[in-house]
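Incomplete set of chains, arranged as in the complex.
Order of writing sets the chain letters: A and B. Residues in each chain are counted from 1.
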Amino acid sequence: MSAAGEDRFHDLQRAAVRFRDERDWAQFHHPKDLALGLQVEAAELAELFLWKTNEEARQALEEPAFRGRLAEEMADVQMFLLYLAEAAGLHLPDAVEAKLETNARKYPVEKARGTARKYTDL
Amino acid sequence: MSAAGEDRFHDLQRAAVRFRDERDWAQFHHPKDLALGLQVEAAELAELFLWKTNEEARQALEEPAFRGRLAEEMADVQMFLLYLAEAAGLHLPDAVEAKLETNARKYPVEKARGTARKYTDL
């Protein structure tokens, strides 16, 4: 993979770390708390869809106010992921590529096509 | 920002979408389900730290088996984020940059330094 191609992930992680260090927050960033915080943010994201049918969600996604809140919650989740990657010394893009390969084995196209079943039930 | 710098995020999102489309799964990817799935994966990630002290978590992070499971769970969260970004037509790196700017206003360095208090309590 080219160094150029990694810039955006890498740049964001550095920007998030700089934000953290300016505030002297590394002392709070235990991996367990980062994992807990990520889950809290994921719940705030999911709450945006609570009580909505899929059709109502589709309509909400056309409203700028809703899109703005969604973007903020997604950014919060992404930032906790970046902080956790930093704390654990893991490389997120490589982890995603490896997982896509694992999932390709768990969900072979011919078996998984068109079904939402878990791989254990294929 | 340079187009080159965006490649990795963009490439991963395209790889994830290709994986999805080969299996004809777009029909299941309602934003509400993606948000719910993201929360489920975030919980599986957090479960890795359940019952562990911070010191035990630090030791676990030195074990290859634990690191491998952590990387997989983080990749799952990242993939759901990429799918949700795709479904909502949102651009994750831009959303993170915007949120870092918002947070810089909510948590000014002089007030936030060294405290884990929420901005509403600063």
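Keep in mind that, in the parts below, a residue touches a chain if its C-beta (ideal position, glycine included) is under 8 Å from a C-beta of that chain, and two chains touch if they have at least 3 such contacts.
On a predicted model such as this, the values are computed, not experimentally measured, just so you know.
In this structure file the full complex is assembled from 4 copies of one chain, 2 of which are shown.
Rule of thumb we're sticking to: only the chains that are shown with their structure count from here on.
When chain A is fitted to chain B on its Cα atoms, the angle of the rotation, on a 0 to 180 scale and to the nearest 5, is 180 degrees. Chain A and chain B have centres, each the mean of its CA atoms, that are 2 Å apart.
Here chain B touches chain A in the complex through residues 1-2, 4-9, 11-12, 15-16, 19, 22-25, 27-28, 30-32, 35-36, 38-39, 42-43, 45-46, 48-49, 52, 54, 57-58, 61, 67, 70-72, 74-79, 81-82, 84-85, 88-90, 92-93, 95-100, 102-104, 107, 109, 112-114, 116, going by the rule given at the top.
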